[in-house]
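As you look at this complex, bear in mind that one protein chain is not there, while each of the others sits in place.
Then we have chain A:
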Amino acid sequence: MNKIKYFLLGAIASAMIACNSEDTTTPENSDKETIKADHIVARFNDSDTEVYIAPAESLEEGSLTFLNNGYHLNPVRSARVFTDDLGWVYMFDYGGGYLKKLAYKNDTYNLVRELDIAPVMGGNPHVRPWKINEQTILIHNINTADIEDEGNGITKKGTMYVTRVQIPEVVISEIMETWDVPVTDWDLTEKAYAYRVDAPTVMNDKIYYGVGRRDIENNSSENLTGIHTIVLDYPTLENPKYIRSELGNGNTNGYRGLNMAEINGYVYQANAVTNDTDHTVLVRLKDGKYDNDWVFDISAAYGQPISTNKWYHVGNGIIYMSVEFGVDSDQWGLLRLDINSKTVEKLDVPNGDMFAYQTAKVRDGKFYMAITPTDRSITPKVYIIDIASSEVSEGLLLDEGNIRIEGIF
């Protein structure tokens, strides 16, 4: 009988506790101050929606775990992260369509502002963000729809949207007039269409967008020819142009990271090859046009098939490029390119899967990148490369297991 009594008492007690535990916190966050820190972002269990951010006290030493540690970015589909010099953390909720601003202090992240970007992107929450500079995050996309085109059968109509968001305030400052991507001979010939823009780079009064193309029938970018860019006036987001270079084949939008950069008065751009015969090259643009007299054939210089979707300019025309050693090999490493001498050298870091890795950090002559080695006997960690000497050292230790670092921010 006693047992029953206790059970009843327990039930009543828990009922009372439950009644008192009503959420009394206000949605308004009290802590709106932020401090500058290094943040590590990780994706758990290869699930794009389970993305966590945690501060790293030092990138050089110690260890960091996401076990019972870290702020869940909790995106609807996937998370894109940026930070600025003031210490704010920006997260674009891909799929939810919100640009969110977080304050960071005392190991705690606080949401301080949310901007719903989808209404100015044709109502589409599946759009892409990129932080251009300390004042600007751009949100951009091409929405596509089928159209019946007499003589050409069914083709795609692409509509491009760009919105400029001013940071750190997170305020919409410019909206591009919706632009229909023109039908070009090269798209008609290959039955292809421009389906994505990303990796924008501003130089002078122009902005250059890398372009991803796909064929209509297979929804695949394989074996399409040429390198493409969409150029707009900046900051007015007017006067769009869709241009092409024949110096290589492959998409130029990169993937969740930098694939274009301004170096000494030119915008440099790499192509993502889809087979091992095509060459990975660097080409360059100026005044809204390709410089057809300059090309750096990286594959030829390296001597083996490679492909890329991301690279980092570490200064003085030196580029660290994430490359996959053979298309679909999932074996990625880092190459050091010198655009002045057009030379290539492999950096001494272990191979890992860098496909979806978002960003590395360049600071005080050093390059910091988190690598999860393919060889699982090596603990994932931050690798530190001395830019002057190319010497590699090991820094902050990271979680082993089914957690993948997306970047250092």
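The rule is short, and it goes like this: contacts are C-beta pairs under 8 Å (C-beta built on N, C-alpha and C of every residue); 3 or more make two chains touch, one makes a residue touch a chain; residues count from 1.
Just so we're on the same page, contacts and distances are computed from a predicted model.
Trainee: Which choice in "Phosphoribosylformylglycinamidine synthase subunit PurL", "TonB-dependent receptor plug domain-containing protein", "histidine kinase" or "Phosphate ABC transporter ATP-binding protein PstB" gives the name that UniProt lists for the one chain left out?
Mentor: In UniProt, the chain that is not shown appears as "TonB-dependent receptor plug domain-containing protein".
Trainee: May I ask which residue of A:Asp116, A:Glu246, A:Asp328 or A:Asp348 touches the chain that does not appear here?
Mentor: A:Asp116
Trainee: Touching the hidden chain in the complete assembly: which of A:Thr83, A:Thr201, A:Ser221 or A:Ser245 does that?
Mentor: That would be A:Ser221, which touches the missing chain.
Trainee: Which of these touches the unseen chain: A:Lys32, A:Arg77 or A:Lys289?
Mentor: A:Arg77
Trainee: Suppose we count only contacts with the excluded chain; which residues of chain A make the list?
Mentor: Per the touch rule, chain A residues meeting the hidden chain are 1, 4, 7-8, 11, 14-15, 18-19, 21-23, 27, 44-50, 52, 54, 66-74, 76-78, 96-97, 108-109, 111, 113-126, 143, 145-146, 154, 159, 161, 169-173, 175, 177-178, 195-196, 212, 214, 216-221, 255, 376, 399-403.
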